[in-house]
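Heads up, one of the protein chains got dropped from this complex, but the rest are sitting where they should.
All chains are identified by letter, namely A and B, in their written order; residue positions are counted from 1 within each chain.
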Amino acid sequence: MLGRYTHVYGLRLAVLAAALGLWQGLSAAGVIRSDEFPSMSQTAAALWGQASGSSLWGAVGETLEGWALGLLIGVAAALLIGTLIGMNGFAYRSVIGVIEFFKAIPVIAILPIGLVLWGATLTMKFALVAFAVFWPLVIQVCYGVRSLDPVAADTTTVLQVRGARKFLTVILPSAAPFIATGLRVAVAVALIVDIIAELIGGGTGVGERILVAENAGPSAYPVMYAYIVVAGILGVLLAGAFTVAERYALHWHESQRSAKTEGQNRDYPEREGLTLVVQLSPGGTTPGRAGSHARLAIRRPVPPLVVLVGRLEEPVLPAAVVDPEVAMDPVGDRPGSRRALLVP
Amino acid sequence: MKVGDLKPDAESGQEVTPVVSLRHVRKVYTSPVRSGGHGGPKVALQDITFDVARGEFACVVGPSGAGKTTLLRTLAGLAQPTSGEALFEGAPLRSVPPGIGVVFQDYGRSLYPWLTVARNVDLPLRVRRVPRAERAQRVAEVLGSVGLADAGRSYPWQLSGGMQQRVAIARSLAYRPDLLLMDEPFASVDAQTRFELEDLILRIRQEFGVTVVFVTHDIDEAVYLADRVVAISKSPGVVTEIVDITLGRPRDQITTKADQAFAHYREHLLGLVMNR
Partner (left out) sequence: MTGPARAELSSSLEHLLAGYAIASVVGIGIGALLWSLRYLRDATSPYLYFLYVLPAPVLVPAALTLFGIGFTMKVVLIAFAALWPTLLNTLDGMRGVDQVKLDTSRVLGVSPLGSVFRVVLPAAAPQIVAGLRNSLQVAIILMVVSEWEASTDGIGYYIVNAQQSFDYVGMWSGIIVLAIIGTVANLLFVIAENRVLHWHYGARAAEGTR
């Protein structure tokens, strides 16, 4: 099985090499005009040049500033307000229409307002990001908080769990998959809006460097494309980091477990030490496809840790790839139930 | 024995307050049109009257659709009767009293997947502010009683179906309820495991002295477990008959079920339930 694993990776590297080679070949052969589109080697050189200096890292830092601040504000507000609204039926029903309306506004429409209010500053960037992130997330939080499984709700009543304890130990974890899905989208949206703000609004960062390079003329095009690649990599890293964090925090939810029906994953008592789950083939998050995995237990006095070494694209599984089928059964016990629905 | 009669206390000969008392309970609800129902009021329970004495093991049987689950929820205080009285230890049920434990059929949805087995069992104790050391001891004790002494640190979804249901039972017992309600708890479990769990619940009843009301569609199971079987009909939702099971204790899966009397009870109840 390990053979197939490396086999796939080899194939991927081959595809990448072939694509890059093709690019270089077309440029060298003159099929792609060098004043329009730089060659692969030029772009790579530009990338290297930027990376070895401080300018690339500075740009990334500036982009991340807006991203992080906006995300923080938007998420905090959405969690707080979403919970308050979600817990109160009356509030939810009154406010949901307004929220839906604001959610449907393309955030790009708000950009001019931001420019007018704050000019081309960091404040404009993170305010825009926060605005964009807030509306869909607050709906997700509401929905999650309200989707407590009826059997779980009855159980909670019978066990006399109430108040703050009920919220923290039952409602919040039950809502967590929904919130996680919303956060995943938020992470991606925040980056897009941040870069738009730079490209158009004039904030500083990766987007701005791209603009500058474009305006500087064909000699700077390699730099432009280099920064485009940087933007892509940034997106991958951020989304990937989030997914890894999600897997760890939500390890108990079906969407994160590779295990399928009861038949497959019984009797694995937690052992003292490190448990490694190695995912050897894809399909863990897809219903009907059994992912195969092996568990190795290493006995050491280390707190139990579940580390998932998956294929590279799984951590980057994009935000919008969700299964609407989970709509009626959010904490479903169907084998292979997906991560929680992204509320449309 | 007439419907509603109480067994006099063996020692003093006086009548004892039953743990649970239902008097002419009627439950009506409107079914939502959306789900394919025709809308309009649906009578789940028409007129239910029976008592359950302390320490008794009562089984409730009936055809599907007879409102058994509704009945159980009413007994738990999760649902209020439309008319009639539901009393728990003499007092009317307005909400779920702390002295009741419920084991649902759907253990997958009742156990919290984000908590380990030990924490699931521990939760009702934390609610009742039991001090930490005692909590740990009680959790260990009750997990031992259901045969899961080593499973504390696992998550429920890492266990088989039968084991998960044991966890649910352990969680209900942790806080020593007076009444244990079980809603077709072994229906989602394979036959072999079901026998084990049946014996387990009998042992539990013996060990903890808890009163049990056990809803099931399986007549064999009902006769095997019960001191009394309450047969419910569908429309109208009334108690058809209450049958005393005098098969003697302890029961055994093989010998008890081979007993002639067992077959007799089975035939009688099956006839009632299948309406013949």
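What we mean here is this: a contact is a pair of C-beta atoms (placed from the backbone, for glycine too) under 8 Å apart; a residue touches a chain by one contact, two chains touch by 3 or more.
What you see is a predicted model, and the numbers here were worked out from it, not measured in a lab.
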Candidates A:87, A:120, A:236 or A:249 - the one touching the absent chain: A:236
Residue of A:22, A:76, A:105 or A:241 touching the missing chain in the full complex: A:105
Of A:115, A:153, A:172 or A:244, the residue in touch with the unshown chain: A:115
Touch list for chain A against the chain that is not drawn: 8, 11-12, 14-16, 19, 36-37, 101, 104-110, 112-113, 115-116, 188, 191-192, 195-196, 199-200, 206-207, 210-211, 213-214, 218, 221, 224-225, 227-228, 231-232, 235-236, 239, 283, 286-289, 312-313, 316-318, 320-325, 327-329, 342, 344
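Going forward, only the chains that are shown with their structure count from here on.
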Inter-chain centre distance, chain A versus chain B - centres from mean C-alpha coordinates, in Å: 45
Complex contact set, residues of chain A against chain B: 149, 151-152, 154-155, 157-162, 165, 169-170, 173-174, 176, 252-254, 257, 259, 262, 265-270, 304, 331, 333
Chain B residues touching chain A - in the complex, by the definition given at the top: 73, 76, 78, 95-96, 98, 100-102, 104, 106, 108-110, 112-116, 123-124, 126-128, 150-151, 153-155, 157-161, 163, 171
